[in-house]
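Moving on to chain A:
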Amino acid sequence: MRVGLFIPCYVDQFYPDVAKASLELLEKYNVEVDYPLSQTCCGQPMANSGYERYGKESADLFMKNFGHFDYIVAPSGSCTLHVKDHVLPKDDKTPQIYELCEFLTDVLKVKDIVSSFPHKVGFHSSCHGLRGLRLAKCSERMDPEFNKPLSLLNKVKGIEMVELDRKDECCGFGGTFAVAEEAVSITMGNDRIADHQKNGVEVLTGADMSCLMHLQGLLTRQKSPIKVMHIAEILNGNPVK
Partner candidate 1 sequence: MKGHTHAQAAEEFIKDDARTHWHDETLWHVRQKRDLSAQGIPEWETLRDTASAAKNYVLSHLGELLEQFESNALANGVEVLWAKDAKEHNDHVYRILQENKVANIVKSKSILTEECGLNHYLEDKGYEVVDTDLGERIIQFAKQAPSHIVLPAIHLKKQDIGEIFHKHIGTQEGASDPKYLTEAARQHLRKKFIEANAAITGVNFGIAETGGFVVCTNEGNADMGTHLADIHIACMGIEKLIPRAADLGVFLRLLARSATGQSITNYSSHFHRPAQGKKMYIILVDNGRTEQLGREDFKNSLKCIRCGACMNTCPIYRRSGGYSYNSTVPGPIGSILSPGKDLKKYSTLPFASTLCGSCSDVCPVKINIHEQLYKWRQVITENTDVDASKKLAMKVAGVTFGKPVLYDLAGKMARTALRITPDSLVYSSINVWGKHRDLPQVPKESFKEWYKKNRKS
Partner candidate 2 sequence: MSSKAAILAAIQKNKPSETPLPALLNFPDQPDLVEKYQKGLSGNGGKLIEAGSLEQVQQHISENFAEDQLIASLVDGIKGNVDVQQISDPHDLEHVELAILKGELGVAENGAIWMPEENVVHRVLPFIAQHLIIILKENTLLTNMHQAYDQVNVSAPGYGVFIAGPSKTADIEQSLVIGAHGPRSLTVFLLK
């Protein structure tokens, strides 16, 4: 099994600990992971802004870096979805790209998570992972319940998952939306935070660092005690920062 680790550009630059946790976590399950050094960005920021056409070079580069793997794994639902929908050739069987959590549940089929995290944790369900990759059943659809990231978190020792009032509402990040529609974006973010606060969350987690960056930005500005961690860090057994 040839597995390539794709670390989204902003995670590489701003959240190296998340990338390290993702790598270490995969290594714990004896996955031989390769991280191609020439990787940059999947092109999503341009595409979602209406400039898909400027993302051609990064898409070509992505294929050059990752085309030969069986699996590509990325600690981001959003980037994974973009690669799946707009970068990988539709007809080819390989490579297949997986978001980290679904790689653990669907490919590695992990039974145990060796991690202890005795905290009250709120899970932010990022939209692209939820409704794009179907990492869990969203509240709009009437299918049987399932939730891949939560099934992993529930295996962590001592963790207390907190129920939110609105379990899968968007946080208002949305890439350039966060700046172009700043007023709505901030209101949405604050509303999400209020839900976590109200329900006693100590650590807010999720599978997309971009949404978490937005929420963390609001939390630190407001000097909130709520900490923000990527799900890979919790699953890898990292302590609260």
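As a selection rule, all candidates are chains of the complex that A comes from, given by their letters.
FYI, a residue touches a chain if its C-beta (ideal position, glycine included) is under 8 Å from a C-beta of that chain, and two chains touch if they have at least 3 such contacts; residues count from 1.
Please read all numbers here as calculations on a predicted model, not as lab measurements.
Candidate 1 is the partner touching chain A in this complex, chosen from 1 or 2.
Listing the residues of chain A that touch candidate 1 in their complex gives 7, 9, 11-17, 19-20, 23, 35, 37-41, 43, 45-58, 60-61, 127-128, 130-132, 138-143, 166, 169-170, 172-175, 177-189, 191, 213-214, 216-218, 220-221.
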